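In this view, the complex is presented without one of its protein chains, the others remaining in place.
Going by the order they are written in, the chains are A, B and C; count residues from 1 in each one.
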Amino acid sequence: MAQINLLQAINSALDIAMAENERTVCFGEDVGHFGGVFRATSGLQEKYGKARCFNSPLVEQGIIGFANGLAAQGTVAIAEIQFADYIFPAFDQIVNEAAKFRYRTGNEFNVGKLTIRSPYGGGIAGGLYHSQSPEAYFAHTPGLKVVIPRNPYQAKGLLLASIRDDNPVVFFEPKRLYRASVGEVPEEDYQLPLGKAEVVQTGTDITLLAWGAQMEIIEKAAQMASNDGISCEVVDLRTILPWDIETITNSVMKTGRLLISQEAPLTAGFASEIAATVQSECFLHLESPIARVCGLDTPYPLALEKEYVSDHLKVYEAIKKTVNF
Amino acid sequence: MAQINLLQAINSALDIAMAENERTVCFGEDVGHFGGVFRATSGLQEKYGKARCFNSPLVEQGIIGFANGLAAQGTVAIAEIQFADYIFPAFDQIVNEAAKFRYRTGNEFNVGKLTIRSPYGGGIAGGLYHSQSPEAYFAHTPGLKVVIPRNPYQAKGLLLASIRDDNPVVFFEPKRLYRASVGEVPEEDYQLPLGKAEVVQTGTDITLLAWGAQMEIIEKAAQMASNDGISCEVVDLRTILPWDIETITNSVMKTGRLLISQEAPLTAGFASEIAATVQSECFLHLESPIARVCGLDTPYPLALEKEYVSDHLKVYEAIKKTVNF
Amino acid sequence: MSTEIYDDGPVVHQPTFIDGTSVEIPELRILRQNGTTYPKADLPDIDQALATKIYQTLAFHRVLDERMVASQRQGRLSFYMTALGEEAASVGGAAALQPQDMIMMQYREQGTLMFRGFSIENFMNQMFSNAEDLGKGRQMPIHYGSKELNCMTVSSTLATQIPQAAGYAYGQKLQGLDAVTLCYFGEGAASEGDFHAGLNMAAVQEAPVIFFCRNNGYAISTPTDEQFKGNGIASRGVGYGMKTIRIDGNDILAVLKATQIARAYAVKESKPVLIEAMSYRLGGHSTSDDPSGYRTKEEEAKWQSHDPVARMKNWMLKQKWWDEVKETALFEKYREEVLAAVKVAEKIDKPHIDTMITDVYDVPTAQLKAQLDAVKAHVNKYPEAYPFTAGKF
Partner (left out) sequence: MSTEIYDDGPVVHQPTFIDGTSVEIPELRILRQNGTTYPKADLPDIDQALATKIYQTLAFHRVLDERMVASQRQGRLSFYMTALGEEAASVGGAAALQPQDMIMMQYREQGTLMFRGFSIENFMNQMFSNAEDLGKGRQMPIHYGSKELNCMTVSSTLATQIPQAAGYAYGQKLQGLDAVTLCYFGEGAASEGDFHAGLNMAAVQEAPVIFFCRNNGYAISTPTDEQFKGNGIASRGVGYGMKTIRIDGNDILAVLKATQIARAYAVKESKPVLIEAMSYRLGGHSTSDDPSGYRTKEEEAKWQSHDPVARMKNWMLKQKWWDEVKETALFEKYREEVLAAVKVAEKIDKPHIDTMITDVYDVPTAQLKAQLDAVKAHVNKYPEAYPFTAGKF
């Protein structure tokens, strides 16, 4: 097992997917010869040829429209949107088309072979158009799966599972961790399950739940809280849609408390769905209100990014407040 | 005061807005001479000329892009999207542009003069592309206001307020009620406040909350429940974003119970945000879990529409379950 | 390699503009209304068998449209869209292709399905959203589709199929198939961003796709001069560097000829082609529409005189491949068949309640199963409120 970073893990998953099936193609803006602006597709065109790994014109709605057509035809289509902030021009092709393809055709056709990869999230001084976390926009869309990994090991296993899953998957990659997150990753093929949360650390006083780049933040906060004698159960949701209600409610039944940390703005974010479901499923077990630590209800800022985002200190404070309710 | 239907109320609001300010324009697909496929803009081109009320080419992203430019220039832009199901090609212009215009420019520029009107919702045998209720997609977008009226009186007063409000407003019109909902509406100008819910009926046992076409459903269910001796407080949210937390939490503090009925699918719908906030704000007052009665997590169906949607019977059952928790 | 244009192209030293008139776009016409072909006209590949099949399809199309509008007026059907006056585009397009070619329709191309053998029952089951509908009763009437016939199910969202067609064709090419994708759309839909995306990507990726624009003069109430200012849709082919032809859309032989050439070119060169068929929507936009609100009877009458079905019939008569006896018998037969099929289809049950949650994902999720169970319990409690499903599971 080698120590590699999150980008390399993504690249390795793509390499395996392209090697195993010659009907797998990768494309998007600057994805070809250049290997993508973050270099996630580095070397793939060289290895698999220009027909299977190529630059698309600069048109997100075209990228996903084209990918929908490819997937309907039976080609394994892995489309990259250069930044998650630029996924919105493709919103109709994702939400009205990809998500509803199988349903509306009565399963005559489907785009299960589609995977959309896109770097998301803040912390890189990117301002409002290079920092967004748009997962909640897709979570209200039956038919899609939405997956977000927290580290290189997760990234490779979840991306391979996403590519092979027979449903359209939106796969958001925490770009702040692309080079910052390094870990042991097997060179060979493996998959991690979609739709399954992972209990990363067991605990008894409160459940801390997050996904993607927020995971290291809640882990850090859990560490701080443990110095105060608070025992946190730390859970990585991993798949936003369809989400693993069972693992989360089991954890909350045990701890009696839940805190969700999310980078996106508070209002109508995915943390709200979780809180709404858990208050209903675990009503009699809850010892304090479910806490949501989120971005403010503003666009993502630049200069005051630190003040804006959910960080370990805010989470730590919210843990104390929840436990001492 | 005349008895008019919801479409006529919309038309009257548009007429007043165009009469009072010659810098007001109305446009969209088939909006001109024809007066729109539902006839909401009927007679406006005749009265105010083709320059101020016109057909646009068939391109939603262009309609909203054009409208953003008009509004930035200081023109009052009222754009129609023919069906809310077709608003997604314009998602980028709404969510990345309109919503963030004032913020990103530091208030050098803004599109406060923009109003987007669109018929939404099911119940008209429209299937998955003529029935959607996409309000939650916009509710996760700071900078937008989202407004939904329940009847002709509300429609006229809220639309006039939306047009005059100095923020971009997405105004969804319950098309099932266009002709079905008839009521007394003053001929003259009046406004109803944005960001304010309305308590439509006071009660003591449970708060029923909805918006738009779901209002008549919860009112009917409240009626049924009252026969069982259950006293329902019925509230119309009216503005989805920014929403009136205070009125809702005040009501729940009093009744101790909350049920939200929503046409859109359950997961990550706006009902989830309300439940998440209320469980936190009213934790010690809640006597039972907050109930969400929603569409299933599937695209909107055609043949089995009745089975799918939240109706008075489903709400009635949920009331009893909540009250007897 | 970037543009090497600096010393390549023509240069001027006085400002020289181009505009919409810079390119002339002739319209291909082969067949006159009276059934004779133009002298020296370049005929398509067509024999009596193919001609008869095409004409019978056109006849069936007329009958189906007429009967279904009537059914809608009687309140038996919720919605319908005819293709009155522009049937040659869809039928001729399909007739020029091979069965393995994918066809993506907008919604006014029922003729392609008919030509490929979509049965009366298939049509009816879809329109009556019953349990036998291939689409499981989930889309409004006229949203047909068939995997077996390589006809992609119609989606209401306009123009989304255009970039999808580019991708589908690119997939066919990657696999080395002898197959193309043909994509229909209206001149209104061609205003969408997806049109630009799809044509440009097909050109750049060299996908074997035939973009077939039906320019029928209107998008609901919006006439073409409020839709664009260029010379139709064909003039856009210049900008995409795409081989492009304009044809008389009411001329079945022109449709066949152009599409046959386009297919051969797309397969051989592996490049896209754009066809613009000039026609006219003789009927309302749909059964919900009344065109008298936005156009004149005179305009309609003018186009009535270019009727594509009458034109083909005249040709068939001249060829001695057809006669009035056959004509009467055929129309009568179709009318009876359609009427009978309506009666059967409207009595078939609605789809089973379990179909509420299938096909959202490949396999229903636990949440969906729980939601379905709740609906079932509820239906059992209030059977009279849910007559389509109560007692049927």
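One rule holds for everything that comes next: a contact is a pair of C-beta atoms (placed from the backbone, for glycine too) under 8 Å apart; a residue touches a chain by one contact, two chains touch by 3 or more.
This one's a predicted model, so the numbers in the text were calculated from it and none came from an experiment.
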Left-out chain, listing which of the shown chains it touches: A, B, C
Selected residue (touches chain absent from view) among A:199, A:245 or A:302: A:302
Residue, one of C:52, C:224, C:270 or C:288, that touches the chain absent here: C:224
Residue among C:28, C:252 or C:312 that touches the chain left out of view: C:28
Of C:172, C:235, C:286 or C:314, the residue in touch with the unshown chain: C:235
Where the unshown chain meets subunit B, residue by residue: 23, 25, 51-52, 54, 56-57, 59, 61-62, 64-75, 77, 89, 92-93, 96-97, 102-110, 112, 142-143, 145, 166-167, 195, 242, 245-246
Positions on subunit C where the hidden chain makes contact: 1-3, 5-6, 9-20, 22-30, 38-42, 191-197, 200, 203-204, 215, 217-218, 223-232, 234-246, 257-258, 261, 278, 280, 295, 299, 302-303, 306
Those residues of subunit A which, in the complete complex, touch the missing chain: 29-30, 32-34, 37, 54-55, 57-62, 85-86, 88-89, 125-130, 266-267, 296-299, 301-304, 306-308, 311, 313-314, 317
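Simple rule for what comes next: only the chains that are shown with their structure count from here on.
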Approximate Å spacing (C-alpha centroids) for the pair subunit B, subunit C: 35
Distance from the mean Cα position of subunit C to that of subunit A, given in whole angstrom: 39
Whole-Å separation of chain centres (CA-atom averages), subunit A against subunit B: 30
Touching two or more other chains - residues of subunit C: 138-139, 143, 155, 157, 193-194, 360, 365, 367
Shared interface positions of subunit A, touching two or more other chains: 61, 89, 92, 96, 103-104, 142-143, 242
